[in-house]
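Provided herewith is a single structure, encoded as structure tokens, for subsequent inquiry.
The complex appears here without one of its protein chains, the remainder shown in place.
Chain IDs A and B follow the sequence of writing; residue 1 opens each chain.
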Amino acid sequence: MATKTKSSAQRDTPKWEMVIDLDRCTGCQACVIACQAENNIPINEESAFHEHRAIQWIRIERYWEGEFPDVKARFLPLLCQQCDNAPCEPVCPVYATYHNEEGLNVQVYNRCVGTRYCGNNCPYHARLFNYWEPVWPEDLRNQLNPDVTVRTRGVMEKCTFCIQRIRRATRGGEAVEDGALQPACVQSCPTSALVFGNANDPDAKVTRLKNDERHFRVMEHLGTDPSVTYLKQVDVDG
Amino acid sequence: MYYRRTLSDAQINRELLHVVFTTPMWWIVIVGLLGLVVGLAVIAVGFMFNQGLGVTGLRQPVFWGFFITNFVFWVGISHAGVMISAILRLSQAEWRRPMVRAAEIMTVFSLMAALTMPLVHAGRAWRIFYWIFPYDWSRGIWPDIRSPLIWDPVAIFTYLISSSLFVYTALIPDLAVIRDRGKGTWRYPVYAVLSLGWHGSPHQWKLQGMAGILLSALILPVFVSVHSIVSWDFGVSLVPSWHVTVFAPYFVIGAVHSGVSAVVTLMVIMRKLYHLENYIWEEHIDALARLLIVVATGWFFLFWLDLVFSLWTREEQEMVVWNLRLFEAPWGWLFLTFFITSYVIPVPLWLFKRVRRSFTWMLWTSLLVNVGMWLERFLIIVPGLVRKGPLVFDYGTYRPSPIEIMIVVGTLALVPFLLLLFSKFFPLIPLWEVKEGQKLIDHVQLGNVEVPALVKEH
Partner (left out) sequence: MVDAAHEIPPLPTHQEVTRDVLARFQELGARYWGWVTVLSFLFVLGILGFVIRLTCGFDDRSIWGYHVATMSFIVTTFLAMPLISAGLRLMKAHWRRPLTRVTENMSITGLLVVLMLLPALAALPPLEGRRNIWFDFPLGAPGVWNVLGFGNLALVGLALLWVLALPDLAAARDHLPPSARQRVISWASLGWIGHLRQWRVLYSASMLFGAMYLLAYPLVQSLLIADFHAGLLPGLKDAIAPARAVVHGIQGAIAMTIVVMYVMRRLGGYERYFAVDQFWALSKPLLAFSLFWFYFWWSSFITFWYGRLPGETDLIRFLVLNSYLGPFIVSMVLNFIVPLVTLIWSPVRRSAWGPALVSVGILVGSYVNEVRTYVSAFSIEDPTLHALDGIPPGQWPEAADVLIGIGGIAGCVLLFMLVSKIVPVISMWEVGEGLRLTKVRRYLNRQVRVIAKSH
């Protein structure tokens, strides 16, 4: 009885989580582009990469497995892990980043003064700093997403799990159907490697997948308790 | 020790107040040049505010660079004032007398230089008052006291306020002297207000002495806490090579090392510029150098613990940072320079009495220490961020931009600039301390030699 009320209470507040199936990921970067368009991220020109100041809320980390010639390219999409025990949160002097009740690690741009401490303390390097005032070409100005703040220079930013979509979907207060709410990266993934959902819902796809036997979380030994679970078949034969 | 010169009160007044009542040419030239450098730095800051932090050399994994290094450096220098003043006052070390004022005021000015650094380094410096001054009427939210970046301003402002009080308390009797000698000029009304009606009654002296002792004792915990808290900016984070338990005392003793060296530098330059040969003797810098040997060796012990226990874990990330620090260019060369200049050259040299009693040698060795200690802070802070972390391919080295260098050089000019300005209006050597010291000199006949002696309680 007691457990039942507890679980229904938990069902009332969603806990947003993501599962990334690395066996499905082809490294096509569609999620990166979708995120760029959805979240008003400034255009990363070549110079931005040369300066090491490119802003990507989700990035594809490529790594190699095996020795040449038996070498395989592997991809790992890395985004803010929305840690439940986030190292970036307590170090912010102005509460610009905090944990909300839906398990999201929220960034408040207006509060941010740009000490960049959170960026140092994020083991995933998911936090990015606006070194310059973002500028868009004239013909792209009207393309900006009206639901998302355009950040000024001097503030930190990072993946929000497309919180604007979550807000829109849950505005009425009724429960969101599993799969109906998708961040831009999940929506655009051609191989459905990314799955998003409410982990407090026992029937949700994300809940099922995160307990898959292939599951692991990145840098678990740091105790950050990430909300992003990765799936990867470990090739026993090598 | 104190048999060298017996000075009359009139002579002390005349010699120590000389620069307050005259304005030599060199003073104008040096102040002008330093002011120019400071002015350039102000322009650089303005340019950076206008353009954004893109004009610095900071890049993706390296969020902190020259500014934070410089911040830690100046907080370190500021530890000298209390080290010299409060500790030596409480332990009744006689040789402190001529150097307390200069050391204390250097504390105040280097804290000011330090404070500018986190301000200009912030992404939106004009909003930093959210962070330092806790007020909630516009946002409905207080600053997060869990953040070490809140502990920092609290500690530093406490230190700044208490050390300013400390300076002022010790300044009052001297202000009254200037007031009395400036009768009929603009000085009289100004110093009359500043000296708070001091006329040297026994009651006033008693209060002043008590205030000095109380402030010394109260300032000591603040002194230890300031650099500990600065060290916890790094220690409590998860960055490999920053997450080290020994950081707090390691930073504090390193700060004392660099701060006392800075006092030595200051003493030698002051002696030369203001012709203070009657007040700053070989014995004084000898005593400072002996103190430095102990401090530097303690610092070396903690440095060694940091190194051993980082390698001890044999964790990949720790190894990556130490490999970077020790063996990869340019970090390895910087590390070598830091190690040689902050310990290997000066400390063995200080073991020789001839070196300890030579103003030239002490000037250069103490400057070397501070070159090394600046690099030490740089090597603590930056390699931990530059390293190639797991799952980060977008890593890269850090190269300071001209703007950053200009601002750092500006703070290096700011402190001597302020010190010179201060010396124009207030004596850098406390008149009353020197006079009191003269009163406590005595001699004891031992066999057929007369040995200098001090009046002491035990």
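Here is the rule we use: a contact is a pair of C-beta atoms (placed from the backbone, for glycine too) under 8 Å apart; a residue touches a chain by one contact, two chains touch by 3 or more.
Note that the structure is predicted; figures quoted are calculated from it, not measured.
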Touch with the omitted chain, as defined above, among B:L7, B:A211 or B:L305: B:L305
Residue ranges of chain B at the interface with the undisplayed chain: 1-2, 92, 221, 224, 228, 232, 235-238, 243-249, 294, 297, 301-302, 305-306, 308-314, 442-444, 446, 451-458
Residues of chain A (touch criterion as defined above) contacting the omitted chain: 85, 87, 90, 221-223
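Basically, only the chains that are shown with their structure count from here on.
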Rounded Å distance between chain A and chain B, as computed from the means of their C-alpha atoms: 44
Chain A partner contacts - residues on chain B that touch it in the complex: 51-54, 56, 58-61, 63-64, 118, 121-125, 127-128, 130-131, 139, 141, 143-144, 146-150, 233, 236-239, 385, 389-396
Partner chain B, residues of chain A touching it in the complex: 51-54, 59, 61-62, 76, 78, 87, 90-95, 111-117, 119-121, 123-125, 128-133, 152-156, 218-219, 222
